[in-house]
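Every protein chain but one is kept in place in this view of the complex.
Letters A, B and C mark the chains in the order given here, with residues in each chain numbered from 1 onward.
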Amino acid sequence: MHPITTAHYLGLSAALLLIGTVGVLTRRNIVIILMSIELILNAVNLNLIAFSKALQSVNGQIFAIFVITDAVAEAAVGLGILIALFRNKETVLADEIDLLKW
Amino acid sequence: MNFLDQIWLIPLFPLLGAVLMLLFGKKLDPQPASDVAVAPGVEHTHDEHDTHGHGHGHGHTHDHGHDHAHGGGHGHGSPLKILVSLLCPGMVLLSFLFSLGAVMQLAQLPTKVHQVVQFTWLAGMPFHMLDGRIATFSADWGFLLDPLSAVMILVVTGVGFLIHVYSVGYMAHDNGYYRFFGYLNLFVFFMLMLVLANNYALLFVGWEGVGLCSYLLIGFYYQKKSAADAGKKAFVVNRVGDAGFILGMLLLYALLGTSRFVDVNHALQSGQFHAETAGFGVLSAIALLFFTGATGKSAQFPLYVWLPDAMEGPTPVSALIHAATMVTAGVYMVARSAALFQLTPATSSIVASVGAFTAILAASIALVQNDIKRVLAYSTVSQLGYMFLALGVGAYWVAIFHLFPHAFFKALLFLCSGSVIHAMGGEQDMRRMGALKDKIPVTHWTMWVASLAIAGIPGLAGFFSKDEILWQAYSSPSGSQVLWLIGLVTAGMTAFYMWRLMNMTFYGKSHVAPEVEAHIHESPATMTVPLTVLAIGSALGGWLGVPKLWGLPESFRAFEHWLAPAFAAAAAEGEHGGAHGASIEWILMSVSVAIAIIGIAVARYFYHTKPEIPEKLELRLKPLYGLLLNKWYVDEIYDFLFVNGLAKGGGRAMAAFDLSVIDGAVNGAGWFTRFCSTISMWWDTWIIDGAVRLGSFTVKLLSYPVCFLQTGRVQAYALFFVVGVLAFFGYYVIR
Amino acid sequence: MSSFYTASDHFVLIPAIMLALFGCAVLLFDLLVEPRQRKYLVLLVTAGEIFTGVALVRQQMYLSANGLSQLAAFQGSLTVDGFAIFFNWIFLAATLIVAMVSYKYLDIAGEHHGEYYGLLLLAQCGMFFLAAGTDLITLFIGLELMALCFYVMVGFLRTEKRSNEAAMKYLLLGAFSSGFLVYGFSVMYGISGSTKLADVASAIGSRQPWDPVVFLAMVTTTVGLLFKISAVPFHMWAPDAYEGAPTTVTAYLSVASKAASMAFLLRIFLGPLAPARVSWEWLLSAVAIATMTVGNLAAINQNNIKRLLAYSSISHAGYMLLGLIAGNDTGIKGVAVYVLVYTFMNLGAFLVVVALRRKDIIGEELDDIAGLIHRSPGYASLMLIFLLSLAGIPPTAGFLGKYYIFLSLVETQHYTLAVIAVLYVAVAIYYYFRIVRAMFIRDAADRVPLASSLGLRVALGVSGVLTLGIGIYPEPFLQMAQVSLMR
Partner (left out) sequence: MLMDTILFYLFAALVLGGGILTITRRNAVHSAIFLILSLLGVAGLYLLQSAEFLFAVQIVLYVGGIMVLFLFVIMLVNLDQAAKEKQFNRQWTVALACAGLVGAEIFYFLAKGAGAFQLAKGTAEANTGMGNTERLADALFSQYLLPFEIASLLLLVAVVGSVVMAKKRI
């Protein structure tokens, strides 16, 4: 078995990014789309941590902290908007919100 | 007073008028509309209720007022309105006086060039020119008065002033009186910027500005959908040309590193650039791009389509913008770039060909128009074609020379037609006119002068300039017999359609509807006085450029001498007239006079002596417009040969013979012209207009799929995002 | 590591401190004032902007007095230079103008809350970091700060479905795109081992321009950036968000957010990605062409003015990109000038739409602006100026922006791009003049003059004067735009 290298982490991160992307693209439920976005951000964090380790530099971990912060903030605001939307439209399905088009 | 250093005042006056009108005009508006406009700052909730009531009432009076735009409504002579009537023409008059002063002082200068730079407008960083040298380009708010722009400002302010005066009478009963004058003044401002600019970028300011004013004025009668459409068409078509102009301008900067006309000319004449006789180099490209811009603004093939439609605007607008001034901007610009075109024979020959083609095409279309203003519109296109013909063969001063009297007689023609329309209560169809000669005598006589002038009757303005163009087309090194011949035929057609117009309108039997007949009246003095002044100009303007051949004192060739410094480069290799004998020039001159007279005679024969001939032809042809060309052709021959010639003749063979020889020849000629012009019309409607429509249609059509991509589903958007990423990555792979 | 908050750090940060301070102050004062006194919060915003402005002036003077081209702080995380100051003036003007016009609009819409002004200021604070940040993390956090404020503001009409929808779409796509952006950043960090733009630039510079990892970082970063400036094919959020948002927010979003994102984009492309120019020049060219195409074509069929202007602002993003593609001094300066003039003309156009809003009339359709010349000639004339400027007709400011961009293209011999760009200007006239036509060449449904407030009139006046003024006498503004970019 090969030792685990940075490349492994990068591959794993890319796979997670892919999963998140697929979730954003295909799931109808907005809550789950938001979760998929969390997956994407976690993929980024995996990248950062792996680099941080490989480079022996703590900057990556700090970057990851900020990415987490951002993920939290985005999720909070996103869910807030979702509640406002749900209050008016009674739906959480992404393809049912299409008043604005063309 | 030193007018030369105060050139900037010349455009400023009309700008002042425009700003005053557009900002405060609504308050001056004699219509009861003003009481609706409560102080705009008032809180909305407060006045919402009662303005609703007023709004309704006003909307009604407004429409009512417009219906009677020409019918003598109300609101005449309120003091505020008189203020408008004095202010706006007054501003233009001031400009005219300042222009006169400036031009007179310019004449004293030894160099005949005066440049005033107010301040820098576009400044740039140093950049690498095409040849790698570093240049810092800049464009200023600067004015250039030289013989060329002197002619232009006098035309713009002089003719502009007369048209303003005329409008006071013409628009007296119209709503939006202040708006009209505001736009008109704004137009004069931009036109003056255009001709006074000392660099291409500033010229472009005026160039676009006049387009905008043209747009607003064409659409002035906004209740008419056709008017609004026409305005849009004008603007869009012009913009296509402008695209060329912008590119040409930028390319010129990149090449020469300067935008000032003086420096550009200097650089081009310095010998650094050689005439691109062999191929099509960057200079030719620049010239061609400039010419593209000119075709848009000056309504040349294939971008002329907007001009006839532009006739939807009020008639003074047609006179000022679409005949006398704005449409000549392209001519002016090409003349301004004479040094450039001088070096690019390939482009110049394109200019000449396009000009000649446009001239004959438009003239042939004018032959069959029934709307009095449309005849004049096509005539304008045709005359502009003449000017480009002159430019193309390198006779720059001749083009300007033609521009000058053309401004007079074409403005006059339009104003006269406006006077006719005014008298007829808004009727524009010549088939419902006739025998107006004695009812509106001043209009008739002034129009008579103008028609003779445009037809090219010796002694009147049009003759000299047109003859000079024909001569240059023939004799210039870049001219040819073909160009001359086209010009000649066009001249014949011009005479024909002008006298067709005169005959249908002023002479013969009256076809006026009885209820209109009663109201026919000569226009007020504010309208007839400008007509008279313009008529004098049309009659005498040509004597500034009498052919050398006539052997008159040099002062009769003042125009050429005046412009000579502006086209020094062109003049240097000019003087080619000597190559051809004087006798040829005499012959050509006689031929062109002859064809003008023939045109007039034929028109008179058709529309006065035997008015039934065109009617008959009309009847025959009308239903056939829609049919296939071939079938129509066969039918017509059949009709002509058998119905006219044989069946009707029947037993009276001798009489029939007489008919077919004498009348038949005339008929045949008439039929042939009609045939040609029908083709031209068809071409105009389906091919040219069609191309424009197709263009806008395609754009609109393409717009739909782009819009439909926007499905409203957020995940589809995300998918596009991902597809974008995919494409970017893919680019790496396939690179 | 000795002193981590020096006087110099403080000096550089003051504008942001002022913005954050007054942002929080607005949030607090909102609790103290009566609902109908909320419009006085605008004064607080104005005060905040004045302090910010003073700070910017001081920085500017400091730089010029000491002959510095830039002043770095926070160990290189933040850099004040001509570029940052230039863009911050734009943000300041946009925020102030939007704040001035908002109270009336929000009152009519029934959603006048103090949080709005707080978010405005905090968004501007985020923009400060976007323009001045020279560190990936600073830039990222600044971007998110700005974006979050916008998500909320777009959805500020909470009871309106379209506003909710716009906010939701904007947030989902915005978060998705920033995921890609920060993925790119993470790879950049991996390449260089540092988050400083300068280090990243030198790390990328030491590699082949077509290095796969560099390309990966470049593309993922680029798509995030292009999303923010709404370039095709990442533009699709823009029309929806613009249409659904409150018009004042649309105005703000379309100018300030775009300006900030453009500043961000320039920082990245002229900084870390500059060495890889060969690999992105073609990509951006394609994007610019697509952006102009889609923006201009789609605008033609719109009957909603906001949507029409949304598509038009997409096309403007395309023009801005062209300056970057040309890449010479004229081009970069052209982008800066373009952003400046775009701010005022686009803001102005949206403000007129703001003025159309009435109690029971949303006032966003072309029909609502019909016959404006008869209702309010002043507004109609101003709108005409804005539209002419957007269409790039001289002597308005819009011409200036396009002019420099086109000139830079010709200078650098990108003739094809120049021709395409110029032709699309001709197309653009078509849809801008649909609005002009509605205003001037159509009859009004009613003749009620537009609602207006002092703020609105001042804002419109300022935008109008600047739109014309910059076009006629651009010299001082061009001086401002002599941005010291890291070249």
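Throughout what follows, contacts are C-beta pairs under 8 Å (C-beta built on N, C-alpha and C of every residue); 3 or more make two chains touch, one makes a residue touch a chain.
What you see is a predicted model, and the numbers here were worked out from it, not measured in a lab.
A.B. asks: Taking the whole complex into account, name the chains on display that the unshown chain touches.
C.D. replies: A, B, C
A.B. asks: Any idea which of C:T138, C:S279, C:S376 or C:S453 touches the chain not displayed?
C.D. replies: C:T138
A.B. asks: Which parts of chain B are in contact with the chain that was left out?
C.D. replies: 713, 715-716, 719, 722-723, 725-726, 729-730, 732-733
A.B. asks: Suppose we count only contacts with the excluded chain; which residues of chain A make the list?
C.D. replies: 1-12, 14-23, 25-29, 31-32, 34-36, 38-39, 42, 45-46, 49-59, 61-62, 64-66, 68-77, 79-84, 86-87, 91-95
A.B. asks: Residues of chain C in contact with the chain that isn't shown?
C.D. replies: Considering the whole complex, chain C reaches the absent chain at 1, 4-5, 13, 20, 23-24, 27, 74-75, 77-78, 113, 115, 118-119, 122, 125-126, 129, 135, 137-138, 140-142, 144-145, 148-149, 151-152, 155-156, 158, 167, 190-194, 203, 207, 211-216.
Everything that follows uses one rule, which is that only the chains that are shown with their structure count from here on.
A.B. asks: Indicate the whole-number Å distance between the mean C-alpha point of chain A and the mean C-alpha point of chain C.
C.D. replies: Chain centroid spacing, chain A to chain C, equals 26 Å.
A.B. asks: Where does chain A touch two or more other chains at once, residue-wise?
C.D. replies: Those would be 24, 33, 94, 97-102.
A.B. asks: Scan chain B for residues touching two or more other chains and write them down.
C.D. replies: As it turns out, chain B has residues touching two or more other chains at 707, 710, 712, 714, 718.
A.B. asks: Show me the residue ranges of chain B that touch chain A in the complex, using the header's touch definition.
C.D. replies: 707-708, 710-715, 718-719, 722
A.B. asks: Where on chain C does chain B make contact in their complex?
C.D. replies: Those residues of chain C that touch chain B are 168-169, 172-173, 176-177, 180, 210, 212, 215, 219-220, 222-223, 226-227, 232-234, 236-237, 239-240, 279, 282-283, 293-294, 297-302, 328-330, 333, 358-359, 373-374, 376-378, 381, 388, 393-395, 399-400, 403-404, 406-411, 413, 418-419, 422-423, 425-427, 429-430, 433, 436-437, 440-444, 446-452, 454, 457, 472-475, 478, 482.
A.B. asks: For chain A, which residues count as touching chain B in their complex?
C.D. replies: Within the complex, chain A contacts chain B at residues 21, 24-26, 33, 94-95, 97-102.
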